[in-house]
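One structure below.
With one protein chain held back, the other chains of the complex are shown just where they sit.
Chain IDs A and B follow the sequence of writing; residue 1 opens each chain.
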Amino acid sequence: MSVDTSTGQAAPERLSAGRRVRRWLGANALRVYMGIAFVYLLLPVAYTFLFSFNDAGRTNLTWQGFTFDNWLNPCGAPQVCQSVVNSLTLGLLVTLVATILGTLIAFALVRYRFRGRSTTNLLIFLPMATPEVVLGSSLLALFLNIFVPLGFWTVMIAHVMFCISFVVVTVKARLASLDPRLEQAAMDLYASEAQAFRRITLPLVAPGIAAAALLAFSLSFDDFIITNFNSGQFTTFPKFVYVSATRGIPPQANVIASAMFFIALALVVIGQVIGVRRRKG
Amino acid sequence: MARATDVTKAQGDLYLERLTKSFGDFVAVDDLSLTVPQGSFFALLGPSGCGKTTTLRMVAGLEDPTAGRIKIGEADITELKPFRRPVNTVFQNYALFPHMDIYENVAFGLRRRGIKDVKTQVMEALELIELAQVAKRKPAQLSGGQQQRVALARAIVNRPAVLLLDEPLGALDLKLRRQMQLELKRIQTEVGLTFIHVTHDQEEAMTMADTVAVMNKGVIEQLGAPTDLYESPKTAFVANFLGQSNLFPAAVLEVDGEDIVLEDSDGRYRMPMNRVAPSVSPTRGGRVLVGVRPEKIHIERLAESDATPADGNYVDGTVRSSSFMGVSTQYEVATAGGEIISVFAQNLSARDLLSEGDPVRLTWAPRHGFVLNGSEDMNAGVEAVTAAAG
Partner (left out) sequence: MSIAAAIAETADEGPKGPPPKRRGRFIPYLLMLPGALWLGIFFLVPLVTLFLTSLQTPVAGGDVGQFEQTFNFANYPETLTDPNYYVPLFRSFLYSASATILALLIGYPLAYGIAFKAGRFRNVLLVMVIAPFFVSFILRTIAWRQILADEGPVVAVLRVIGLVGPTGGVYPSAIAVVAGLTYNFLPFMTLPIYASLERVDHRLVEAAGDLYASPWTGFRKVTLPLSMPGVVAGTLLTFIPAAGDYVNAALLGTPKNTMIGNRIEFTFLSVNDYPTAAVLSFILMASILIMVLLYVRRVGTEDLV
């Protein structure tokens, strides 16, 4: 292990430009790659936002000029706002029902060992592994066979059905990471089972339930395929956009989508900040 | 309901009567009977899997016994739910509620019992552990040692009849552990509650407890004051798990008045009868294990003491290895009979150091040895110590 002193004294080698570029790429290849990936991910979002300012008239496919008119008059196009109201009403109801049903199942699965537990796991997993066309068409086959008129309630039933599984998985993850000794400690400190649940378990699982509710809402709000099969004349926002795609989408749809984007982003950021605050106390 | 409230206030000694807990085929606690006097500091010591934590959880009510009763004073608490027992636990990982501040954590038990002057009592408990200044912080903002003390305060603020400590110092580093050992002992003396402390650390148990019960495979091997356990182990497991012991097989030659005389290929040993474990039958030819702690042995260069000593047992051998450890030097000596005996010699002066190959004589006073049943495994408890340390 003799040290070669000569190289230590040699003058620093001047790298050629090509080698410098290659060396920089070697060190930053992952960053460059990630940058490109993020451009790919966010470019359509930027486009959607950009075209909300398009002075488009009826078809919003090519850039016609800048205007604030669409933002000042978001309900300007026929049916846009009605479809948004429909989607919001639907989303809230679906979120409420799916979160309650899914949370109950998650508690049963994590907290109890019972016969039929693995069957239940399978029942939760299968809807997530089934393509939406199959979910949508099978439910439609049922509604057709028993002559249920399609509309708000059939869509609501369909949405709750596919949201339950996602709620179960989300709440389950949070519940499984909860230290069971915390509840034991509460019971050791004179809390009855009900008190331990209300004061310890529920507050600690609440972020998981909230996340599940947000997930259910966004799944419901953004669903198109299942809705398309089971909605009849009832129109949601995604359905409105899809149907008008053939005739030309009004720029107001971009305004609403952009507004939703920033609201959701703000909610996430606020959630993060609260989370950080909580941890810091 | 009235009866339950009475039990919640039960006071007195803790009695475990023929307690058994099995999980399927595995018997974790086997027909265990134990009395813990009120106000004592009691340690349940044993390697992991010996059943000590299961015993503790049964007392806390977190585990239902398969058979047996648990009583505090006159009151039978076997069937009571955890939240009805006058028993509190300091959990191994502290189990502090992460979403509540320190004050609310400590107040939790008082509030559940509907006690009026919560604030005074909580602040008193926090003063006791010298952490009143962090009352408004969240558990995650405290150091490990501080969290440990909060867990303690959260339990003792309820003045339980029995306080259970489940490896409470396991997650702390060595220095902090020493400090907390003394602190725990101080707090116990101050509040005068019955403490039951479960640990695998023999030093911890001996430092703090008035009484130590050594558990192995679901049963109590030996119970007594730390000095009794150390000086007079009754089984090979206790001899090896609590400190270090030299154990070597020998045969009973005779019982001569107050003494027993034993023999092996290296020579004869004489020990008082009161040093013989009860499980040994002192009949001629009976197989026994002779035990002597490494620090009780006196080691000398053989040339200086070739005459047979008048009083005391001795073995001759050669030094096989020596390791200098500052306060003492540890020697391993090989005897002619093929035994390896380890010796701790105090370093009175550096000149006396022996080196490998030196012929030596080992002597010890008869009252410093002990005699165990020869059918026992000489190495029982040795792996347990290594496992517990790791």
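Methods note: a residue touches a chain if its C-beta (ideal position, glycine included) is under 8 Å from a C-beta of that chain, and two chains touch if they have at least 3 such contacts.
Predicted model, so just to flag it, every value in this text is computed and none were measured.
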Checklist outcome for this item: In the full complex, the chain left out is in contact with A
Checklist outcome for this item: Among the options A:L92, A:A173 or A:A210, the absent chain makes contact with A:A173
Checklist outcome for this item: The one residue from A:L25, A:V133, A:L202 or A:I274 touching the chain left out of view is A:V133
Checklist outcome for this item: In the whole complex, of A:P74, A:G91 or A:P238, the residue touching the missing chain would be A:P238
Item to check | Interface with the unshown chain - residue positions in subunit A | outcome: 30-31, 33-34, 37-38, 40-45, 47-48, 51, 61-62, 100-102, 104-105, 107-114, 117-118, 120-135, 137-142, 144-145, 157-158, 160-161, 164-165, 168-169, 172-174, 176-180, 218, 222, 224-225, 228-229, 237-238, 241-242, 245, 249, 253-254, 257-258, 260-261, 264-265, 268-269, 272
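Assume only the chains that are shown with their structure count from here on.
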Checklist outcome for this item: Cα centroid separation, subunit A vs subunit B, in Å, comes to 55
Item to check | Interfacial residue positions of subunit B with respect to subunit A in the complex | outcome: 60-62, 81-84, 87-89, 91, 93, 95-99, 101, 108-109, 112-113, 137-138, 140-141, 154-155, 158
Item to check | Complex interface listing, subunit A residues touching subunit B | outcome: 179, 181-182, 184-192, 195-196, 199-200, 203-204, 278-281
